[in-house]
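A protein chain is absent from this complex, but the other protein chains hold their places.
First chain written, first letter: the chains are A, B and C, and each begins at residue 1.
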Amino acid sequence: MNVGVVGAGLVGGAAGYAMVLRGSCTDLVLVDLDAERAHAEAADISHAAPVSHPVRVRSGGSDYAALAGSAVVVVTAGANQKPGEDRLELVERNAEIFRQIIPQIASAAPQAVLLIASNPVDILTALSAKLAPHSRVLGSGTVLDSARFRSLLSGHIGASPQSVHAHVLGEHGESEVLAWSSASVGGIPLAKVLQVTPELRGEVEQGTRQAAAQIITGKGATNYGVGAALALITEAILKDRRAVLTVSGPSPYGPFLSLPRIVGAGGVLSTLTPDLDPAEELALRQSAEALAQVASALPELR
Amino acid sequence: MNVGVVGAGLVGGAAGYAMVLRGSCTDLVLVDLDAERAHAEAADISHAAPVSHPVRVRSGGSDYAALAGSAVVVVTAGANQKPGEDRLELVERNAEIFRQIIPQIASAAPQAVLLIASNPVDILTALSAKLAPHSRVLGSGTVLDSARFRSLLSGHIGASPQSVHAHVLGEHGESEVLAWSSASVGGIPLAKVLQVTPELRGEVEQGTRQAAAQIITGKGATNYGVGAALALITEAILKDRRAVLTVSGPSPYGPFLSLPRIVGAGGVLSTLTPDLDPAEELALRQSAEALAQVASALPELR
Amino acid sequence: MNVGVVGAGLVGGAAGYAMVLRGSCTDLVLVDLDAERAHAEAADISHAAPVSHPVRVRSGGSDYAALAGSAVVVVTAGANQKPGEDRLELVERNAEIFRQIIPQIASAAPQAVLLIASNPVDILTALSAKLAPHSRVLGSGTVLDSARFRSLLSGHIGASPQSVHAHVLGEHGESEVLAWSSASVGGIPLAKVLQVTPELRGEVEQGTRQAAAQIITGKGATNYGVGAALALITEAILKDRRAVLTVSGPSPYGPFLSLPRIVGAGGVLSTLTPDLDPAEELALRQSAEALAQVASALPELR
Partner (left out) sequence: MNVGVVGAGLVGGAAGYAMVLRGSCTDLVLVDLDAERAHAEAADISHAAPVSHPVRVRSGGSDYAALAGSAVVVVTAGANQKPGEDRLELVERNAEIFRQIIPQIASAAPQAVLLIASNPVDILTALSAKLAPHSRVLGSGTVLDSARFRSLLSGHIGASPQSVHAHVLGEHGESEVLAWSSASVGGIPLAKVLQVTPELRGEVEQGTRQAAAQIITGKGATNYGVGAALALITEAILKDRRAVLTVSGPSPYGPFLSLPRIVGAGGVLSTLTPDLDPAEELALRQSAEALAQVASALPELR
């Protein structure tokens, strides 16, 4: 149960740390263009192992060969979203990085499932699937956004987020769709448990959609929420959990985007058809269109 | 975070073992009419602590004073269901035991939440609430039955039971109601994910309802499923989890029965109104009537 | 990460239950001569999965083919120690069972590590190694006894058993050796932390050595302590933990017995030489002799 992380930055580090604290894997290797960064993150994370789970953590420096034997490779390399910057604006910069690294990852770890986290994650997941046609590829998508949605609802309801079921679909980004109509608490439709006023709805929509921006303003980047989400997805694959998660992948709407999917050994096992009201369905189509337009900027995705 | 278990039999032992394996509490004390049994179960369970969580496990023998300081007391004392015996037939035998032990528990651990597991659990929970009017009381109810329902659906869907949401309501026993209409998988109504044929429905209904009987035939008793459920409910209370669980308590239907309830510090924080179709609603009323009839056998509940 | 359990009795059930509560594996299959028993234990344990870890639990009935794909097979089949009976007296009865089942297990799951728990465990582990010469075999040995020793010391010291390091070596049985001279607490020799009077020593020796007998008197069998130990050893193998555990295997003393060994992928990776004072060394040789004498009752081990 070896895991590789490519991109030992804030997100890659937080994901690796979460994997040690959760005991997600047995071996963890970090690779980064900046070999010193990979060494430092691996050392720092490794010091959590004696006091949590005995995961063996090492740095591969900037050598992709270190990924050999990985069952999952989490890709978090690339430029980060800057304050005020739209996730889609990152596309050209990060696409260029992916053209260099994905073939190397696929050749070093041909059996690995690639779990993409770099932004814009839907576009880069689609690109990775083109660049590594023999690999299984999925994106972290809106797993984090769904966690944010559930976290906010949880506070309003007074129930644990574990008891709240609610999905965010479509783009991991501004056009994402909060599936209010199917949200539920312990099997009971949300509307029967909470009075969903326009104010509440607006507050939760904004809180979910702008969570990243607010965190970036306050601390310069987001890393903990996404790190935990990446550890969760990785475990679902390694332990064949067959968990329903809103990861990014091919969709009947055209581009890669997030839908509820069953994730287990090998990555996505099947994609479920979400239960949406007409307004949500429309918003999801619009999210797909927004993504298609960005995707068309990349020759591989035209 | 001290927990007491009264009744160190198969169910009490399995619950205590689960609490050590999960690290549910810091101290665990077992009490039983049969002091040797309490000593033996406590010793056996305590040997799991060095290899899992450092819970301090001890036997209180048959002395209720050992429960002092418990935040939760799990009551599993009493006669077990015999092969072929109906849960409701146990009522007289176990009511007599409860009349002796509940006042002693309430006086030894006046701050404790009482979590009742002995059968018939709905009746004995109601009785305990009468016998210890100043205590907070809840019953394990259909938490176990809901787990069985989810486990069976999970196998048919190919998704983890953690992603399947489905409740069993009403009596913990033959009249219980499987809430098919609100069952869902990753937020998607069950019927959109699985073709619920009458055969499948019959198989799952029977599998859920008769799980206990089949296990009793094969191994003489059920203990592991219920032990894990008791550990889960105990943690929800101790750690103020605010989890939605189908525990037994007072209901708008008349008698004590299981409904989805938010469980946290102090026990039940609120009761939710389940989302039922007319047939399920009718069945739930019938389950309530069946329970009311049995309850009427006990003077305290008339 | 599939695990098989052969012998779905009290010990096999407690081990399987522990594996679900700890998330030790992804799939668990139970096999027993008594197919109904296997069905019942598997069903009961499976109901713990929705409220703990999503382990898929199933019954293989009495069909060894169900073990195919197992990475570890835990063997707990066989007659149990009766009140007053010596562990070594079980040997003939259980050897006959092992002659039937070990070849079937080895042929159904040729890649599996065999983890033997049935008593007398040292003899049956040695026998299994003869009966399945191409399999990797280890016995649960004194992992449980070491846990008991640490648990008792922990109470006297007022420190968690996780901070107490102490081994029981040799036979899992009456001749076992408590390695007092190397016991330590947080790296400090025991004698510097606790005044080890002859009374204390006698009490702990007796408590460790007679723990099983006392539990058997009170509840008819021991299962929880050993079940947790089996889950721990299984995880060390599956997750390549390289944990130091006193499992049973070949020894420089002649027969199979327990020594501290590094356990990881594939079973025992290496055996450490314990640090003993002359009296302990002598006692260990005597324990080996006692085992050798019993072993000589079996033609395979002569």
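Convention: a residue touches a chain if its C-beta (ideal position, glycine included) is under 8 Å from a C-beta of that chain, and two chains touch if they have at least 3 such contacts.
Everything quoted here is computed from the prediction, not taken from an experiment.
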| item | value |
| --- | --- |
| Residue among A:211, A:247, A:268 or A:290 touching the omitted chain | A:211 |
| Residue of C:33, C:213, C:244 or C:292 touching the missing chain in the full complex | C:244 |
| Absent-chain contact - pick from A:48, A:68, A:196 or A:292 | A:48 |
| Candidate in contact with the missing chain, chosen from C:35, C:68, C:196 or C:269 | C:269 |
| Sites on chain C contacted by the missing partner chain, in the whole complex | 158-160, 162-163, 165-167, 179, 182-189, 192-193, 241-245, 260, 262, 269-270, 272-275 |
| Chain B residues that touch the omitted chain in the full complex | 1, 23, 26, 54, 239-243 |
| Chain A residues touching the omitted chain (full complex) | 13-14, 17-18, 20-22, 36-41, 43-52, 54, 56, 143-144, 146-148, 150-151, 154-155, 160-162, 164, 211, 214-219, 222-229, 232 |
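We adopt the following convention: only the chains that are shown with their structure count from here on.
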| item | value |
| --- | --- |
| Rounded Å distance between chain B and chain C, as computed from the means of their C-alpha atoms | 32 |
| Rounded Å distance between chain A and chain B, as computed from the means of their C-alpha atoms | 37 |
| Rounded Å distance, chain A centre to chain C centre (Cα mean) | 42 |
| Residues of chain B whose C-beta touches two or more other chains | 160, 162 |
